[in-house]
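For this view, one protein chain was removed and the others were kept in their places.
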Amino acid sequence: MLYGFMAYFDAPEKLLEAIKALKGAGYRHIEALTPNPVEGIEEVLGGNGRIPWVAFALGVLGAGLGLFLQVYTTLDYPMNAGGKPLLGWPAFIPVTFELTILTITVGIFLYLLYVNGLPLADHPAVRAKDYVRVLLDEYGLFVYASDPRFDLEATRALLQALGAEVEEVRRA
Amino acid sequence: MRRRNRWVRTLFWGGVLGIFALLGVVFSGVAVGAFEQRILPVDQPIPFSHAFHAGGLGLSCRYCHPSAERAAYAGLPPTETCMTCHTFIKPDSPKLALVRRSWETGEAIRWNRVINLPDFVYFHHGAHVAKGVGCAECHGRVDQMPVVHQPQAFTMKFCLECHRNPEAYLRPREQVFNMAYKPDPELGRKLKKIHAVRSAEALTSCNTCHR
Amino acid sequence: MPERGYQESLEKELFREEFPFGPVSRRGFLALGLLALAACTPVVRRQGVPYVRQPEWVVEGGRAEFVTAVPHAGLAEPVLVCHYQERPLFLAPLEAAMSPYPLAGLYALYDPERKGKSPDWEGFFAAWRKALEEGETLLVLPRTTSPRLEGLLERAQARYPNLRVARFEAWSLESVYQGAELLFGQRAWPVYAPEKAEAVLLLDVDLHEHPAGYPWWAALSERRIPPMNRIYAVESGAGLLGAMADHRLALKPSALEAFLLDLAKALGVLPGSPVSDYGGFLSALVEDLLRGGVVLPGVHLTPAAQALAMAVNARLGAPVAYVPPLEKEAATSEAFLQAEGAERLVWAAEGLLPNLEGKRFAAHLGLYPKEAPHSLPLAHPLEAGGQYRDALGRLWPAQALVKPLYGGRSLEEVLAGLLGEDLPALSPEEKRALAEGRPLEEARPLALAPKPGLEGRLPPLRQEAPLELTLRPEASLYDGCYRKNPYLEELPRPLSRLVWDGALLMGEEEAEAQGLLSDIRARERRADLRRPLLRVKAGGREALLPLWPLPGLAKGSLLAPLSHFFHPEGVVFPAEVAATGRDYPLVSTQYHGYLGEVEAVKVLSEEEALKAEPKEEKRISFYPPWPQGEHAWAMSVDLSRCVGCGLCTLACQIENNIPVVGKEEVAKGREMHWIRIDRYFAEEGVLHQPVMCQHCEKAPCEAVCPVAATEHSTEGLNLMVYNRCVGTKYCSANCPYKARRFNFFPYAEAFIGQGDPRRAKESPLALLMNPEVTVRSRGVMEKCTYCVQRIEGARAQAAVERRKIRTGEIKTACQEVCPGKAIHFGDLLNPEDPIQAHRKEGRHYALLEEANTWPRTTYLAHLKNKNPKLKEAEHGG
Partner (left out) sequence: MADRPHPDRDLIQGEWTEKTLVEKLLEPVEKPAPRPWRVVLAVGGALTLAWLYAIFVTFVKGLGTWGINQPVAWGLDVVHFVWWIGIGHAGTLISAILVLMRQNWRDSLNRVTEAMTFFAILAAATFPLIHMGRPQHFYWVMPYPTHMALWPQYKSPLSWDVLAIMTYITISTLFLYLGLIPDLALLRERSQGWRRKVYGWLSLGWTGNAVHWQRYRAVYVLLAGLATPVVISVHSVVSMDFAYGLVPGWHLTVFPPFFAAGAIYSGFAMALTLIIPLRRWYRLEGVVTERHLDWMAKVTLASGLGVAYIYLLEIFIAWYSAEPAEWAQQIWRMTGPYAPYYWAMMLINVVLLQTLWFPRFRKNLTWLFLFSILANVGMWLERFVIVVISLSKDFLPANAQLYFPTWVDWTLFLGTLGFFLFGLALFIRIFPPIAVAEMVHLFHKLRRH
């Protein structure tokens, strides 16, 4: 059974062109696979997943957590330590800061996995014989067979026209 | 392929959530004292029933634990105390054999302690009685216990409950040994002044119980 | 008293340890960790063992106090014994002062090492009687001051004509009696009242060397605050009393007696005029003495010197009374030679055992068992009654406060046993005396007048020699009889601050001359503990002693502790010293003895003290004050009344279950004493300063504890919660006074288990532990708590009695025993409390005020009352 086409481009620019073209041609189920981030991919494929805002929210949460922790624990069993005031706020800065960072770090990492739909056990593109190339130096574009516009000849032609080296990926 | 992906994700995220859930459970468990040990009835060499003596006969606690009012230790009754009655009452009950033997041989009776505070905790019965804290507050309805057990774990938290707001637990001094008495906070507030109970800060400072 | 073995009482919850599991053992450690992780409160099953018949005297709660007299070197020390559930736990002086020995003796009471093979008394008596039939048998007793014992002896000698009696004491009072005989023609014992004197001359005498030494300081210290007396000291040694003197003259033993002769001449007691004026010292001294002074001579001076001193006192009309000799027959060190010579011997004296080889009959009676054909246990003073005279000639009754733990008997019981009699119980008079805390009979002063023509009768004084050695009792081990007492072994010795060892003390000048000083100083610098081991020859005997150079000793004057070098023929000899090329590690608790810039100990003159304005302690803080509780506990230490004897350290140690850690640990700087006495050599002389936790209101230690194990109470106590401590040691690092102590090892368990922590629970020494104080285990910090257990005890008592805590009701352990009354604990919120006055004094100051820690323990400056006519430099104090 056929998963789709894996198209290999030798330059990011070509990849972008191809994506634009396919989009223009009304393809939906396509996926770009690259060895490293490619500038300008959001414009064509979109979605950086609101990372900064999530991070900010986490930060607020963490800071709140830190402050609450210290204020609550101090007031829960008030004790005179060295004659310092009970809520000596300057002493609370380090912990608040650290907890903020800690929350963001852990949170954002999990969030990254979440929005990227990781972890994955398997992926059609990975089944491609030359898949490893897109992890090194080439820029891959995977067109799913499930795409309504998908057509063995037409699609292959289109991709090759865009300067790609095309490979059929099917279940072994 | 889909199934495997779903399975992997479930496993992964399940694991992540599981960790947080576990922490949550453990902590809340600790918070509500789920892991604290209450002490179940302890069997004694002599089947002495507090329910009968204190509850039934209505003997005062002080009859057998005389120093509860004055000293740190409430005190255990010497064999003598038992014999004052039991020379005449049930003089030859088999259950009392051990008591009689102790009386004749002069060899002490070895009771099993029900309540053992950790060694770094200091409790003064006299002081608590003087301030109007009833026996029942800690020991529970001993007058209803055929075999004595410890109604709640004596954790630091338990002591603090009272030391943080004594009002709710004070009673008139004459009611201290009354097992049935229910303290009322209104009166408690007055009693706090009358009995000169110290402020919560003082009562919760470490040296109150630890030396 | 009802029979009760220690194991049983152990099972009552008397032994308080940090972990309910007992000392953490190798395996216990993991178990603990896991249990702790499971966050559950562990439960231990203990038993409750009530009495069968409760004795009427058993006080509810088990606390009681009894008066008794504990003998030290045969002389009574009247004490108040704190008793808890039949266990003596603490001693306090009944009167002004006591020596450390009875207090430390509590260790011996429980010490399992006293336990020999079970004593067969009847067998011993039979053997003894047999020996007495066979021939002359020598019984050597320690100093005996009990009329009842003397009575028994007479009866015994009447029954057994072969019974010869000798009395042995390494530190004898004989020459005092002889001195009196020389002057008055009658043996007598002088009883001084130094508090009455304007000027005092200390003639080579120290606290522990004279039976009345500690009471003397109690008396003298009364006048170390304005209006002050003036103390002169002429010493061949370096003693604590001498260190307190306003003017001090260091001389060799012979030169010292020559000085006394000059003094006598200057005062016209003897014809002729002084050879020297000692750089103005003598004339200044004479002038002051004439204003109403007294001379306090050491007991080891020659009879001639004693006579001279008494004559001088008579001339001065000094406050001295003479009473009959304390002992019927003076105990001497020569008795040791008789014992060695005797064919049949019963040795019942303290000190080292004479050679028992080839004796027909040899028996040893002592607190601790020894290698001997017959070795039988004597009872600990607290285990047996008796009668003893004190240094003032009064007779005190003693009562048994606990059943003999190891089957020991008192000397009286032994003699009664020999006679087959049994001793009478406490007589009504004795009972009354004990109840009222007064002596059985007062001293009977003798009316004595000096017989003229002393110069004619005067035997020769001590001869001069290049090196003169004095064998003196050690401040801690005395003549060696306390060697088995770890408390005393680890109690830092005066001035040298040495522990666990006796050393040959030598002036720095002399050490220089011997060419040893520079090397020693170099080793000090790199904290190398090894000191040269010297062979000391004196009077035909020799000993190997490590050298410890000490400032303030006269050139040519050597000091050796009697506990390490005993000589039956006396205590002062011309000596030779030879290097052995070997070294020996000496451990001291303080190496750096010079103050330099730091003004830790303030010293003022009397006038300055009177003039000085009470100055407000500088207190800077940005923070609002914390709410004040109903008390504000505080302590003041009067450095002018502190002689540096270390009784506070010892009392604190016993009251607060502070373990002894041993020489190696002290060498590493890990001693556990909560009160350490800092000793400084300054140009004003030697200065002492007890330093314990200062209970700072702005405590640097509290702020840095991550687990809130040390906090501040509303009443100003700096609390240390052992059971919360995780042992980061940050508090100790941050304490400017370094008053905190850390349990690097399971010290307490090791101490109680005599080396083996796992044996702690079975050891009878557990009974010595104060049940009111947690026994700290490994890995926790500890420090002075102001005896918080006493505060809380008093508070509870007050609550029970429906009253407030009375003024002065709470006394800390150190305060109770301090002979100079230098330590005062009180409540700053209580207007009647004497501490208020201390706070208002001009010489009041806080230690390290610049650290801005607001200590609650503060000091009163040390006072000197120099004679304006004397420049210290001229005679080198």
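Going by the order they are written in, the chains are A, B and C; count residues from 1 in each one.
FYI, a contact is a pair of C-beta atoms (placed from the backbone, for glycine too) under 8 Å apart; a residue touches a chain by one contact, two chains touch by 3 or more.
These figures come from a predicted structure and were not determined experimentally.
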Listed residues A:A21, A:A57 or A:L102, member touching the removed chain:
A:L102
Option touching the unshown chain, where C:V294, C:M781 or C:L870 are the choices:
C:M781
Touch criterion as defined above, residue of A:A32, A:A145 or A:L158 at the omitted chain
A:A32
Selected residue (touches chain absent from view) among A:L2, A:L61, A:V115 or A:V166
A:V115
Positions on subunit B where the hidden chain makes contact
5, 8, 27-28, 30-31, 33, 35-36, 153, 155-157, 160
Using the document's contact rule, name the residues of subunit C that touch the chain not shown here.
26, 29, 32-33, 36-37, 39, 41, 525-527, 590-598, 600, 665, 668-671, 676, 678-680, 689, 691, 700, 703-708, 724-730, 732-734, 736-738, 740-746, 778-781, 848, 850-851, 853
Per the touch rule stated above, subunit A touches the missing chain via residues 15, 31-38, 41-42, 45-49, 51-52, 55, 69-70, 73-74, 76-77, 79, 81-82, 84, 88, 91-92, 94-95, 97-99, 101-102, 104-106, 108-109, 112-113, 115-116, 118-123, 125-126, 131-132, 134-137, 140
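The definition used in the following text is that only the chains that are shown with their structure count from here on.
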Can you pull out the chain pair that has more C-beta pairs in contact than any other?
B-C
Between subunit C and subunit A, distance of the C-alpha-averaged centres to the nearest whole Å:
79
Euclidean distance of C-alpha centroids - subunit A vs subunit B, Å:
59
Two or more other chains are touched by the subunit B residues 201, 205
Touching at least 2 other chains, the residues of subunit C are 711, 713-714
Within their complex, state which residues of subunit C touch subunit B.
8, 13, 15-18, 20, 38-54, 60-63, 627, 629-630, 711, 713-715, 717, 719, 721-724, 772-775, 785, 788-789, 791-792, 795-797, 799-800, 802
Complex contact set, residues of subunit A against subunit B:
77-79, 110, 113, 117, 119-124
Can you tell me which positions in subunit A touch subunit C when the two form their complex?
77, 79-85, 88
